[in-house]
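The other protein chains are all here in position, but one chain of the complex has been omitted.
Just so it is clear, A, B and C label the chains in written order, and each chain counts residues from 1 on its own.
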Amino acid sequence: MDKVMFNIVDEPIQIEELIEKVTRREAGAITTFLGTVREWTKGRRTLYLEYQAYKPMAVKMLSQIGKEINEKWENTEVAITHRIGRLYISEVAVAIVVSSPHRKAAYEANEYAIERIKEIVPIWKKEHWEDGETWIGDQLEKVPYPHGELSVFAKEDLE
Amino acid sequence: MDKVMFNIVDEPIQIEELIEKVTRREAGAITTFLGTVREWTKGRRTLYLEYQAYKPMAVKMLSQIGKEINEKWENTEVAITHRIGRLYISEVAVAIVVSSPHRKAAYEANEYAIERIKEIVPIWKKEHWEDGETWIGDQLEKVPYPHGELSVFAKEDLE
Amino acid sequence: MITVLLFAQLQESTGKEKIEVEASNISVLELKEKLKTIYKLPQIDHVMTAVNEEYAFPDDILFSGDVVALIPPVSGG
Partner (left out) sequence: MITVLLFAQLQESTGKEKIEVEASNISVLELKEKLKTIYKLPQIDHVMTAVNEEYAFPDDILFSGDVVALIPPVSGG
């Protein structure tokens, strides 16, 4: 396959193009997840976000997630694009598409992908609030590595 | 709202347009489900499908599903388009999009929508196989109304 | 007069999209029995009914002017 299935970009994500990548004759279901920039979080207003990535490793980790999914759910195809740079309200930060012969796997695998992205992909987001800025993950309310430091290695039984 | 959120069409479904309809500043997650025409089912080859709808009632039932979702999952927005007529392999028959502040609800509500479509929306599909044709639902392997005849009235506790 | 709409396999087996029935004040079940005999539709027992675009119970009463749709097991999606 010479399509780029896992990608970090600094321009708006083209959804239809991404869906195209996983469309195939065996598929009966394609799920898409878009993570968008939300204006309000716990009463605090976001103006924009700034995403930074350790790009080569992020692409590697996205493709590892794809492999994990292929192992867990038979005959799935996955494509993930994460955008970095400055993103304003309602813009798409991440898009995950999964195709599968049957819908159950397409939903489950898609949700698995976003959970794993939040665990192992070296991408960071800085919230620019109306009244300040914070690197997320740096905040007290977020426990670093909720599954323990080793969860980044575990490729199985993580749900 | 004067956008058409629930629709039956006889032309290809425009995914980006549908996503546009549920995009809003409060949303942090948008899930999309596409039901596509699969070539092989249990070793039998499909050439194309023909979908028929009782159109006004189908639109009504889609919008009822939307209401059920709004009641079950707080602050969700739903849009559904079902295509009818002749559809070839890999074409999109149905597209469901759900936006929500948080991702869990967006996944759950989306899956709920496709389950309910298969229960209550008056749309029928005829499989044109390589070696014959069948109206689906007419087949012995499918029990009519798996949840009992009354499930079409039940708006709650169906999962 | 009650209008009956037919879809999918029922439309094919009767060759009709629509049937007009001279009746009023009969139940959904009675209407179905009538159609079953006239049009030889044994499968009608497995078919749901909608009256004026809402799903109906077998005991619901139909009046002249009602639009009844016979809804075989649906298979959208």
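Here, contacts are C-beta pairs under 8 Å (C-beta built on N, C-alpha and C of every residue); 3 or more make two chains touch, one makes a residue touch a chain.
Remember, predicted model here, so these are calculated numbers, not experimental data.
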Check: The chain left out here touches which displayed chains?
Finding: A
Check: Among A:6, A:51 or A:107, which one is in touch with the chain left out?
Finding: A:51
Next item on the list: Please pick, from A:24, A:72, A:102 or A:118, the residue that touches the omitted chain in the full complex.
Entry: A:118
Margin query: Under the stated touch rule, tell me which residues of chain A contact the chain that is not displayed.
Written below: 35, 51-54, 56-58, 60, 82, 93-94, 114, 117-126, 135-138, 142, 144-145, 149, 152-153
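Simple rule for what comes next: only the chains that are shown with their structure count from here on.
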Margin query: From the mean C-alpha coordinate of chain B to that of chain C, what's the distance rounded to whole Å?
Written below: 24
Next item on the list: Find the geometric centre of each of chain A and chain C from their Cα atoms only, then give the gap between the two centres in Å, rounded to an integer.
Entry: 49
Next item on the list: Send over the residues of chain C in touch with two or more other chains.
Entry: none
Notebook entry, point to check: In chain A, which residues are in touch with two or more of the other chains?
Noted result: none
